[in-house]
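Read through the structure below, which is laid out as structure tokens, and then see the notes.
Only one protein chain is missing; all other protein chains are in place.
Right, chain A next:
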Amino acid sequence: MRYNRWFTPWVLVIPALTWLLVFNLWPSINTVILSFTNARPIGGGTFVGLKNFETLLHDEQLRWALLNSVIYMVVCLPFLTVFPLLLAVLVEKKLPGITFFRTAFYTPVVASAVVVALIWQWILDDRGLVNGLAEKLGVISGPLPFLSDQWLLLLSAISLTIWKGLGYYMIIYLAALGNVGRELHEAAAVDGAGPVRRFFYVTVPGVRGTMILISILISVSALRVFSELFILSGGKGGPGGRDNSVVMLIQQYSQGFEGNLGYASALSIVLFFVTVVPMLVLARLNRRGAEA
């Protein structure tokens, strides 16, 4: 690299580095600082010590939000690790028209969460498609309150997240399937293994690492859920605010005269620890699995 002036690399790196420092690193530090203040959305704020964290302990809405997050994660994990893999296997073979199907399956990912949540709101309406069909078939006698019952609303949002995530994880699996040796499949086929056994004994072990990565991604995004619950509950967080997520609470405290950026920052710190835990656990599982 003789022809380099010493500052050339820095000229190239500085814009990205500036963004990193100003919009990632400084906000991380500032979140901690803010959490000890009572800063308002309009500005100002004074040091209040641990007051925000004391409030956290008695915040009933936060307790519901954390419970919702755990339910969200536990339900999403199995569905979103398994179905997208099956989809990836389905679209892997290059049949005529397969590009169309791949693109179509990816469409819910490309659409905004707001758009798809509004679509689901209409489908799950008291007089919407699902209730209409179920009543017609005689499965139910009256409409199910998908959008006004605490648990049904949570379940609706979870199904929406699963539906929207299928294509996303399918693509990641698809990239991983390309690395599973075709020879292994052929060898297994020669040995008389059918498609089902090949799936369990060749495909699944082949994408094991990806599966762990995907389960980390699923857990973290389940804990960060916002738009789906926000839109489906009409921005109100369900009956009595019991269908809030942690991010919804952060958003609520970020605005208006009632807003409190200090408390919102304390909630952000809770969110940080909540999302880091499953990441560490799964990364650990991965390492142990790799050693075994």
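Here is the rule we go by: a contact is a pair of C-beta atoms (placed from the backbone, for glycine too) under 8 Å apart; a residue touches a chain by one contact, two chains touch by 3 or more; residues count from 1.
Definition applied: contacts and distances are computed from a predicted model.
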- When you check the chain that is not on display against UniProt, which of "Carbohydrate ABC transporter permease", "Quinohemoprotein amine dehydrogenase", "Phosphoribosylformylglycinamidine synthase subunit PurS" or "Putative phosphoesterase" does it turn out to be? "Carbohydrate ABC transporter permease"
- Message: Tell me which of A:L50, A:V82 or A:V115 is the one touching the absent chain.
- Response: A:V115
- Message: Please output the residues of chain A touching the missing chain, sorted low to high.
- Response: 1-4, 6, 8-10, 12-13, 15-17, 19-20, 22-28, 30-31, 34, 39, 43, 87, 90-91, 93, 95, 99, 101-108, 110-116, 118-123, 125, 127, 129, 132-133, 135-136, 163, 166-167, 171-172, 174-175, 178-179, 181-183, 185-186, 189, 210, 213, 217, 220, 223-224, 226-227, 230-231, 234-235, 247, 250-251, 254-255, 261, 264-265, 268-269, 271-272, 275-276, 279
